[in-house]
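Here we show just some of the chains, and they stay where they sit in the whole.
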Amino acid sequence: MVDIKKKNKLTLMVISGDLDKLFGAFILATSAAASNMEVVMFFTFWGLRALKKNVRTGKSFMGKMMGIMEGGDIDKAVPSKYSFGGAGRWMFKKMMKSKNVASLPELRQMAIEMGVKMYGCQMTMDVMEYPRESLIDEVEDFVGGGFAIQQAQESSIQLFI
Amino acid sequence: MVDIKKKNKLTLMVISGDLDKLFGAFILATSAAASNMEVVMFFTFWGLRALKKNVRTGKSFMGKMMGIMEGGDIDKAVPSKYSFGGAGRWMFKKMMKSKNVASLPELRQMAIEMGVKMYGCQMTMDVMEYPRESLIDEVEDFVGGGFAIQQAQESSIQLFI
């Protein structure tokens, strides 16, 4: 047994790009930031959608296909259930708006303004063929699993979403 | 670095309503309670299925549609794979029963009797238009992301399911 020193800090590793999971991630991030916690979000695989601009990506044939399939920015995230080819997303956003719930782009902006730090997975960037300029400027850096582990290690809360 | 004080406590944030994920959540909750840990479960989005009664919900047109799509209580949870329009659920429940594995309703009852505290996400209740009486009486309270973060902060184990 050693004495692990923890910061008052939340690390979120976000592998999912679903509307509901991203919602959960940003609600937790902003809630933690509001209670003065340091917050780090690490986005990998489908989670990178949260940081993407609405631009085409991909260089190789398969990269371009992936760019089409995963096309769109955070506003194009679909729910993990009942996506109905887009109708589910429309319905959810409508239901949330009617209850005055902030949208995903608004939540992300709030997180940025509250000082939440966002990192992208370099390996996913390579495999998916996302160029740096296809992601929002606010991304701090592109990193790997070792960085995610190190951040989690010094965080009092770590979650995989 | 600060000295974060932790309780001998498990906080589960449950966003999923799939049979397998709920199974995992309640097995962990009862296992932890059995070893004298304090246990808090926070249910959000699809996870609220774990607390629902088998009643119709929804007021607006979309709320009613959601009420139909997400109809049913914890016993109606379908596996995240091989749902086959209900056949998968039937098959899983049959396979589990034949090996004397407790059902989801039984596991939840066990958790309640062991003192596991269950909370619902207020925002989901609003967006989904679930009235209070559509959930089981044992729900402690309806809360938000700040509550979930605070619980996780004082817990020695925190998981996002």
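The chains carry the letters A and B, assigned in the order they are written, with residues numbered from 1 in each.
Definition applied: a contact is a pair of C-beta atoms (placed from the backbone, for glycine too) under 8 Å apart; a residue touches a chain by one contact, two chains touch by 3 or more.
The shown structure was predicted, so the numbers you read here are calculated from the model rather than taken from an experiment.
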{"item": "With 2 copies placed, total copies in this complex", "value": "3"}
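Note that only the chains that are shown with their structure count from here on.
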{"item": "Centroid spacing, where centroids are CA-atom means, of chain A and chain B in whole angstrom", "value": "24"}
{"item": "Footprint of chain A on chain B - complex, ascending", "value": "1-2, 4, 6, 13, 15, 44-46, 60, 62-63, 65-66, 69, 123, 126-128, 144-146, 148-150, 152-153, 158-160"}
{"item": "List of chain A residues in touch with chain B within their complex", "value": "5-8, 10, 20-21, 23-24, 27-28, 30-32, 34-35, 37, 80-82, 91, 94-96, 98-99, 101, 154, 156-161"}
